[in-house]
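The complex is shown incomplete by one protein chain, all other protein chains being positioned as in the whole.
Should a chain be cited, it is by its letter among A and B, assigned in written order, with residues numbered from 1 in that chain.
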Amino acid sequence: MTSLRAREVTKTFGGLTALAQVSLDLHPGEVHGLIGPNGSGKTTLLNLLSGYYRPDGGAVVLDDEDLSAAPVQRRARIGVARTFQKPRLLPTLSVLDNAMLGGWREVRSGFLGTALALPRVRREERLLRERATEMLHGVGLGAVISRRANLLEHAQQRFLEIARGLVGEPRFILLDEPAGGLTGAEIEHLSSIVQTLRGCGIGVLLVEHHTDFVFRICDRVTTLDLGRVIKHGAPAEVRTDPEVIRVYLGA
Amino acid sequence: MLAALIAGLATGALYAAAALVYNVMFSTSKVLSVTTGHTAMLGGVFGAWFLQTWNIPVPIALAGSVAVGALFGLITDLVAIRRVLARSDEHLWLLSTLALATMVQQAVALWWGTEPKPFPRLIPQGFSSGLADQKYWLPVALAAVLAIGLELFYRRTLYGKLFLAMSEDSFAARARGIPTDRIRALSYVLAGAMGGLAGFAAGQLTFAYFALGLTLTLNGFIALAVGGLGSNVGALAGGAALGILSSVATYYLGGEYQQTISVGLLMLVLLLKPEGLFGARAGRVV
Partner (left out) sequence: MSVSLRRQVALVAAGCALATVPWWAGDMYQLHLAQLIGAYWVLIAGLNLVVGFSGQLSVGHVGLLAIGAYTFAILAGTHGLHPALATACAGGVGALCGLLLGLPSLRLPGFYFAMATLAFALIVSEIILAQSDLTGGGVGLAVPGFPAPFDTPQGTYWLILLVAAVVTWLTWNVARFMWGRGLIAIRDSVVTAQAAGVPVFRAKLIVFVFSGLTAGVAGSLFGSLQSYVTPDTFIFELGLFFFVCIIIGGRGGILGPLVGTSILTALPELVAPLAKLGTFFYGLLLLVVVLLVPEGIGRLFELALERLRPRKVESAPVRPDLERLSAAIRKGQR
């Protein structure tokens, strides 16, 4: 099982360099934290890994395939899922329908087959529905499966995004500030879910501001500042690194 | 052939004016309103009504038409834009402005009739003036006045600068205490007034006609897209290009394929330079 790698990636916007030769490896079955002050390039790196930006230098690689020029949809197809800083859901659909959307890449039927309601289509639908239901129960949303997504509370929205990502059977999942707006208890739940994902061999990238949370559950942590990696290693090392403390953690 | 060029320039000037109206509305709301062409249509129709039915002197009829356009601009903002922008659905303003445009166009059709009615002379002039006919040079002069006026407005006046601030970043503007709702309403009033003025000036060219609303919305948009969204110079260039191309094509090929040719121009420009001749490259949004 190979890793999802950002190799010396550079990204500029107009005159501004958001990322300068940043490298990061996300291994299967590990939880990798990505921290840094605002403007350090965390979201840019996440967007590069998930395919919303193209790197101006360097490459994003998985399974010896250079993904740099590949569209966003390719990431989903090869097993890279993500959540968003502000949850993006389909407000008029139910929680279950939202989760099932994550299983799009499993769908082999085309438009014509779907229009004719071929047996294969019905079977795929049934299997996806079962899988999505299990995921929703798994992350803790069993009570609201039929609720319209725009009626969800914030925490429920965040967990729904995770469930949606998981329905697609990803090898890696990139979480964009998943703890934002969560209570302590909810962060505990999030922790246990992330650890379960690790236990199943999924590689988790955790972009976060809740540093306690990050240092508690991550196997490795990368710290960015002004578009460069300033420290990379085990949580204990990073937490005590003077540079990291200076630019981000404070006294 | 010269006649075709002049006529084309004149219609092009009206298209350019519509594109300027689009720009002003877009600057503060990031909305392209379907009612753009209708501000000019109202200016033409009400102008004809004031002048002919009520025998009002030209300057006052002009002021009246501008006022009607301005009022319609305000209605567009209050009814179709304000409530809609608050919601997150992006498509909604297209639906609401489309609805309002339809209502206005049909209401005018019911009141004014569906036949184009002639627009009276604004300045005493015979009807055999050929190329010097005011129906040609009034729109051109108007487009120039509008463009220069806008430039001065943006550079020299406080409100102009507020418009620009909102156009750059409306969140930041609001954070600085700028009353964005009121500024936007003001910009729609200004845009409507511009449209009304354009319709009045071009009335002799287009006649007072209810269907002008949608036609001008479309052609003004083509001028805008060709010239580049957000650029006033582009609006002038796009309008001129569209007007002259249509007119010349009509001259050589007959008027049967006018719309097809206009759209062909648009498609060509969009394929080669999607942001238009003078437009800015759009950034990514995630």
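In the analysis below, a residue touches a chain if its C-beta (ideal position, glycine included) is under 8 Å from a C-beta of that chain, and two chains touch if they have at least 3 such contacts.
Computed from a predicted model, the values in this text were never measured in an experiment.
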Practice task
With the full complex in mind, choose from B:4, B:56, B:71 or B:98 the residue touching the hidden chain.
Solution key: B:98
Fill in the blank from the handout: By the document's definition of touch, the residue of A:69, A:117 or A:236 touching the omitted chain is A:117
Problem - Sole contact to the chain not displayed, among A:155, A:175, A:204 or A:221 - result: A:155
Practice task
Have a look at A:8, A:25, A:125 or A:219 and name the one touching the chain we're not showing.
Solution key: A:125
Completion exercise
Which of A:119, A:199 or A:242 touches the missing chain? It is A:199
Exercise for the section: Using the touch rule from the top, list residues of chain B that touch the missing partner. Expected result: 32, 79-80, 83-84, 87, 89-92, 94-96, 98-103, 106-107, 110, 214, 217-218, 221-222, 225, 256-260, 262-263, 266-267, 270-271, 286
Fill in the blank from the handout: Omitted-chain footprint on chain A covers residues 50-52, 71-73, 75-77, 81-82, 84, 88-93, 97, 100-105, 107, 109, 111, 114-117, 121, 124-125, 128, 131, 134-135, 137-144, 147, 151, 153, 155-156, 159, 164, 166, 168-169, 185-186, 189, 192-193, 196-197, 199-202
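One rule holds in what follows: only the chains that are shown with their structure count from here on.
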Handout entry: Whole-Å separation of chain centres (CA-atom averages), chain A against chain B
Key = 46
